[in-house]
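A single protein chain has been omitted from the complex, and every remaining protein chain is retained in its original position.
Labels A, B and C are assigned to the chains in the order they are written; within every chain, residues are numbered from 1.
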Amino acid sequence: MIKKVFIFVLLLGVGSIFLSLSDNFKEQKELKGIGRYYAENAADELGAANLVTAVVVTYRGLDTLGEVSILFLTSAILGFILSLKKTGSEDDKQVFLPASEILVTASKVMIPIIFIFGAYVFINGHLTPGGGFQGGAIIASAIVLSILAKPESKISHSFISTIESIAGIGFIGAGILGIVLASGFLDNRIMELGTFGTLISAGAIPIIYIFVGMKVGAELTSILVNLKETKNIE
Amino acid sequence: MIYIILSVFLGLFIMVMAIVAVQTDNLKVAIIATGIVSLFASIMFLIYAAPDVAMTEAAIGSGLSTIIFFYVLNKIRKSND
Amino acid sequence: MQYLTLQNIGFATGFILILIGIWGFLTQKNIIKIIISFALFDTGTHLLLVAVAYIKDRTAPIIDSSVNSANAVNEIVDPVPHALALTAIVIGLGITALMLTFTLKLFKHKKSLDITKYKDLKW
Partner (left out) sequence: MVDPIHIISSALGVAFAIGIVGKLGKNVTIAVMLSTLAFMAFISLQWFMAFFSGEQETTQIFTAGFKPPISINLQMGFNEALFTLLVNVVGLLGGIYLIDIFKKQSKNVLTVFLVLIMGLNVIIMTRDIFNLFVFMEIVSISIAGLVFMDENLKSSQAGLKYLIATSVIAGMLLIGIIFAYYFTGTLNIDDLIATNLTTIKGGGIVVFLILISIILELKPFPANGWALDVYESSTPGLGAIISAAAATASFFVLSKVMDIAGQEWYYYISLIGAITFIGSNLLGLKQDNAKRLLGYSSIGQLGLLMIILGFRDILGDQTPYVIFGILVSHYFAKAGLFWLSGIVKAQKLTDWAVIRKKPFFLFLMGTFLFALIGFPPFPSFFAKWTLVMELVGSGNVTWVIIVLFGSMLEAVYLFRWFGYAIKGENEHLEVFKIDLHKMIPVWIVALALYAVGYFTAQMTEVGATINFIPLAFVGVLLAIDFLPVFVKNTIAIAGMLLHFYFVYPDLDDIRLLFEVIFIIGGALALIAGYAYKGKRSGFYPVAILMYAGLTGIIEASTTLEFFYGWELMTAGSYFLIIRGKRSMPHGLSYILFSIGGAYALLAGLGMAHVGHTTFGMDILNNIQYLPVWAYALIIIGFLTKTAALGLHIWLPGAHGEAESDVSPMVSAILLKAGVFGLVLVLIGMGAENNQYEMLTYALGWLGALTVILGSIMALFQEDAKRLLAYSSISQLGYIVLGLAVMSHLGWLGAFTYVINHFLYKFILFMTLGAVVLRVGTHNMYQMGGLIKRMPIAFIAVLISIIALAGIPPLSGFAGKWLFYNALIAKGWYFQGVITFISSGIAFLYLWRLIHTVFLGQLKDNHRNVKDISIWFSIPIFVLLIGLLTFSFKPEWVLQPLGNMIAEFFPTGQLTWNGGTAISQYGYWSGSVLGITIGSIFMLILIWLLVSTRKAHKVKQFDITYSGERPERPETTHVAYNVFEGVYKAIWIATIPLVETFWTRVTNLLHDTAGFTRRLYSGDGQSYMLHIVVFIVITYLVIIGG
């Protein structure tokens, strides 16, 4: 109890740190700094309608590379930490309740649709909300659905890792092309910027987002599959 | 104004769910509560004009995270039987 | 009443969520609960990011039919924190997944989720 009181007092301390952060709680009226710059120029410079995408893929492309690497690391670490049985164990069926008839049938219909939706999300990342990460996550959720519907089905690790590799190399390759053809690593202006607001526009952003989407999808899938196939703890 | 009322409401709900998540002894409830916190946060993100973040939070924060939590919980629970 | 703006509500929710998270990982003994507390902490920081970006009466940073490209600077919210939030969410997922995996590994050894049971290394 004393400990909890102590922790509570401590939290008050942390809270007071936070409290003094909010600049007198004044409301912000204007864009400033780089935010303002992007609002003014990003559309012209990069040709992307979705400014968040412009920032994520190009201006802060190195962050995105790092972020992809984090997911990559996570799936790699999971891969070697969990002692995988190459053949999924029998009782994996019981991860969730046994799949019902409706689920199985529905999944057959739904999975391709979800896949396409995911692809749509990352290909249109430069125009509409969404992009590689969201699209990748959506694809991974299709995999979840298929696991739920058919627990005994197996997904080839080798296939996932090949997709992951290709997408990763593609991403890096596009980045290096940026140095060669444009003015810096991960510069999207290696291709024509195209007509603003159309699918084929914004230079390499759609390409890069496709790689990111594939890679994130593969990585999340591999995380899920690894967790699913882990031997149960004896 | 409607947004302010809505977001106050969401904010309070998020806090309540967060406290539930932290304080409950039932791990399943805690995980679901966390998922709900994420989901309502993503609705808040929409109010805050952040559709990209909202999508990501919904798909990853409240979707995949929760699934991973349940996978692990399931492995652990099974070995306890 | 002047303080009751969307931005401040976002800040308040975010900070309180963070504090709840800290409270959780300092008081809960169950490792899963600790990880849940982290997830809450993370969500709190995402809320802060989005709140920081927000400017009253503006729309999402996407230049489409509703936003005049020339006047975008006066019509949209800040895109930068959104980009940071995307990154932070993905990182958060990675870390959560790793922590859970480590927990599985630990559980294998002692069949317990109580963090105070794992004191084999000290001093």
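Simple rule for what comes next: a residue touches a chain if its C-beta (ideal position, glycine included) is under 8 Å from a C-beta of that chain, and two chains touch if they have at least 3 such contacts.
Keep in mind that this is a model prediction, so the values were computed, not measured.
Looking at the complete complex, one finds that the omitted chain is in touch with A, C.
Checked against the hidden chain, the listed residues A:35, A:151 or A:217 yield one contact partner: A:35. Between the chain not shown and the residues C:20, C:36, C:52 or C:76, the one that touches is C:52. Listed by residue number, the positions of subunit C touching the unshown chain are 18, 22, 25-26, 29, 31, 34, 38, 41-42, 45, 48-49, 52, 80-81, 84, 87-88, 91, 94-95, 98-99, 102-103, 105-106, 109-110, 115-116, 118-123. The chain not displayed touches subunit A at residues 7, 10, 13-14, 17-18, 20-24, 32-38, 45, 58-63, 65-67, 69-70, 72-74, 76-77, 79-81, 158, 161-162, 164-169, 171-173, 175-176, 178-179, 182-189.
Throughout what follows, only the chains that are shown with their structure count from here on.
Taking subunit A out in thought, with all other chains where they are, everything left is connected by touch in one piece. Between A-B and A-C, more contacting C-beta pairs join the chains of A-C. With each centre defined as the average position of its C-alpha atoms, the distance from subunit B to subunit C rounds to 11 Å.
Chain centres here are Cα means. That of subunit A falls 18 Å from that of subunit B.
Mean C-alpha position of subunit A lies 16 Å from that of subunit C. With touch defined as above, residues shared between interfaces to two or more other chains in subunit C number as follows: 5, 23, 27, 53-54, 60-62, 76, 82, 86, 89-90, 93, 97, 101, 104, 107, 111.
Those residues of subunit A in touch with two or more other chains are numbered 50, 52, 129, 131, 133, 223, 227, 230, 233-234. Across the interface of their complex, subunit B is touched by residues 4-6, 9-10, 12-13, 16-17, 20-21, 23-24, 27-28, 30, 32-33, 35-37, 39-40, 42-43, 46-47, 49-51, 53-54, 58-62, 76-77, 82, 85-86, 89-90, 92-93, 96-97, 100-101, 103-104, 107, 111, 113 of subunit C. Interface of subunit A with subunit B (complex): residues 50, 52-53, 91, 94-96, 121, 129-131, 133-134, 137-138, 140-141, 144, 220, 223-224, 227-228, 230, 232-234.
Of all the residues in subunit A, the ones that touch subunit C in their complex are 3-4, 7-8, 10-11, 14-15, 18-19, 22, 25, 27-31, 34-36, 38-40, 42-43, 49-52, 54-56, 59-60, 63-64, 66-67, 70-71, 73-74, 77-78, 81-82, 127-129, 131, 133, 196-197, 216, 223, 227, 230, 233-234.
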